[in-house]
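See below for the structure under consideration.
The complex appears here without one of its protein chains, the remainder shown in place.
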Amino acid sequence: MVSAGLLDATVQGLITGAVIAGGALGLSLIYDIAEVPNFAHGDMITIGAYLALVFNNPGEIPFLPDFGSVPFVLAAIIGVVLAGVLGAVYELAIFRKFRDNDADLITMVIVSLGLALVLRNAVLFLVGSKNIQYQTPRVITTNFDFLVTQTGLTVITTQRQAGELVTTGEWGYPWWLIVAGILAAVAVGYAVFALYREEEDFTTVSLIPPKILGAAGSIGTVLLLGVFARLDPQGTDYILGTQIGLNVKHITILAVVIVAMFILNVILKTTKLGRAMRATADNMALAEVRGVDADRVQLVVWVVAAMLAALAGILTGWFATNLTPNMGFALLLPIFAAVILGGISSPYGAVAGALIIGLSMDVGVYLIPGSSTYRVAIAFVILIGVLLVKPEGIWGDV
Amino acid sequence: MSEQNTPTPTPGVTPTDSPKIGDDGDPILRIEGITKQFGGITALDGVDLTVDPGITGLIGPNGAGKTTLFNCLTGFHKPDDGRVHLYETDITGKEPPAIAQQGMVRTFQIPRELADMTVFENLLLAPMNQHGERLRGAWIRGDQFVEEEQVIRDRAREIAVFFEIDHLLDEPAGSLSGGQRKLLEIARALLTDPDIVLLDEPLAGVNPTLEQKILGRIEALVEDGYSFLLIEHDIDLIMDNCERVVVMHQGAVLTTGAPEAVQSDERVIEAYLGGDDV
C-alpha cells in the first residue's frame, strides 16, 4: 500500500479544473460576445443543478409533490434544456433592455449582481439551505498504486467492496516499454502536429490548433499503450510509490467538458451562426452594419451559456455529492479567474485557464500543509500574479 | 479680440517654462525609427521625422498610420522600436501624463468630452499642476488656491468666449453638437499651456467660418511661440496654412517639405491616387 501524493493531487486538480471549465466556457461566451462580466454566472450554475434535481429527486424539495425520480442522465438533460430556456429569459427580460439603453460596463456588472441575488435567493426560498443529493447509482473508486521498482513500473488496482479492500488487478511495464512508449508518444505527437501545421495557411480557420492536436495525440498514445500493453508486474519492492483514486465520475466529467468544448468550438468556427457570434464579439456595431442580427446572436449566447452553466452545476453537484444554494457562487471566483487567465475570447483559453486554476488549487493545497481553506485564495494569487505581468491574460485579448 | 485672448502663463499653473520663443533653430520633436505592430500587422514602419516650431501638417491616406503615430508620441501606445525626443528630453515609452507634463498634449480624433461634467468643468480640468488638484490643497485651501482657481476660471471663460461656447458653459458637455465638441477638445488642450499640441483632425465637421477662426487662432498662437502638429484630411487647408507638410504612407514618412514642394511630388500623387480617397 502506498499513499496518495502529488500525482493524485494533480488528477484531482484536473477534475476540479474540468468542473471550473464547464462554467468558464459559458462565462467567456457572455463576457466576450454579450460584453457582460456576468456576476450571476455562479448562480446560473446553481439554478442548473437544482433544475436537474427537480426531476431526479423531487421528494427533497418542500414545495413539490414527490412524483418519482427520473434517471440522473435524463434529469440532467431536462435540466440543461430548461436552463437554456431560463437563459433566454435573462436575455429577453433584462440584458437586451439594458443593451438597447446602451448601458455601460459598470451598469452591466451591477445588473448581473442584481440577477445573482435574485437567483440565489430564489433557490434558498424554494428549497432552503439544507444539503441535498442526486439519486445516482453508487460509484466505486478504483485506487491505482504506481510502484517504481528496479525493473520497471508495477500497477496494482484495489477497490473497496463491502468494506473490504480487494485487489482487482496487478500488472506492470518494464523500463524498455516505458522508454519506447515515451518515444512513441513524442513521435506521434510531433507527427500529428507537423501534418496539421503544413495544411495551415493564413486563411484556414483551424478547428483545433495543431499544437493541441499534437498534445492530444501524445496523450492518446500513452493511454492506448497503458491499457493494451499490460505486461507482468515488475515486483513490489518499490523505490517510489504513489496512489491515485479514479472513478467513473472523474472520467465522465473530463469527457463531458472536453466534448462540450469541442462542440462549442465547432459551432463558433464552422456555422454561420458561429461566425456571426465571432463578428459580434469583435465589434457589435460593425457586425450589425454587415447584416448580423445582433439580438439573435445575443439570445443564442445567453441560451448556450446558461446550458453550459447548468451542465457545470450538475457535474459539480454530482461530483461534490451534495447541492447547496451557495455552490455556484463559491465557484464564481475560480471561474472568473480562469476566464481572465485564459483571455476571455476563446473556448480553448477558458478551458486552459480553468485547468491551470484547478491544478493550482489542488496541487497548492497538497504542497502547502494546512492550506485547505485557502484553495480559492491560491487560485487568486496566481491570477493576480499573471495580471501583474500580463494585464490582458495569458492568451491575450485579441 | 483674439489677440487679447492668448493664454498667459500663470504662476503655479504652468509646469513647463513658457513656450520657447526664439529657439527657432532647434527642432521640437525628433522622431527616430518609430515602429509599431499590432498582432503581426505593421502600423508604423520606422518613422523618422523632425518637427520644427510652427505649424506642421500631417497628411496621408487612410491607414497611413497618422493616428497611431500620435498615440506613440503621446504615450498611449508603446512603440516597439525607435526613440522620441521632445526638445532634449527622451520621452520614449513614457506614460501619457508625464509626456503632457513635458509640454506636449494631444486631442482625440473623435472628441472625448467628459459628458456628465459641464463644459466649464471640462475646461477647468485642463490647467496643469493646480494646487487644488492635490488632496492637501483641496482640503486646506489657502489664498493661493483661491487666487489660482479665479485665474483658471477667467482663462477658461476667455477661451470659451473665443471658441463661441461661452453660452454653453453650464451645460453638460454631453449635450454639445459634434462641432462644439471639437472646439471644446481644442480649448481644453490649449488650457494646459503646452509647447506643442498634436491636433487629430481638429477641423473635421466644423463649419467654414469657425474653421477659419480656429486656423487664425492657431496662427496667433504660433506667433507667441506655440507649435502645432495637425492631422487634416482637407489638403487645401493644410497647403494654405502649414509651414511644413509631412506625408505619411503605409506606416512611414513618404516626404517632408514646404507645401508647394510636397504638392508637386510625384510619390505623393501616386500614394493618394493609388490608395484610398482622401
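A and B label the chains in the order they appear, each numbered from 1.
Methods note: a contact is a pair of C-beta atoms (placed from the backbone, for glycine too) under 8 Å apart; a residue touches a chain by one contact, two chains touch by 3 or more.
Note that in this section contacts and distances are computed from a predicted model.
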_Out of "ABC transporter", "Phosphoribosylformylglycinamidine synthase subunit PurQ", "TRAM domain-containing protein" or "Multisubunit Na+/H+ antiporter, MnhC subunit", which one is the UniProt protein name for the chain not included here?_
"ABC transporter"
*Which listed residue, A:6, A:117 or A:140, touches the chain dropped from view?*
A:117
_For the chain left out of this view, which of B:105, B:159 or B:235 touches it?_
B:105
_Counting contacts across the full complex, list the positions on chain B that touch the omitted chain._
15, 74, 76, 95-97, 100-101, 105-108, 112, 114-118, 120-121, 124-126, 128-135, 137-139, 141, 146, 149-150, 153-154, 169-170, 188-189, 192
_I need the residue numbers on chain A that touch the omitted chain, in ascending order._
37, 39, 94, 97-98, 101, 103, 105-107, 109-111, 113-118, 120-122, 124-125, 128-129, 333, 336-337, 340, 373-374, 376-377, 380, 383-384, 387-388, 391
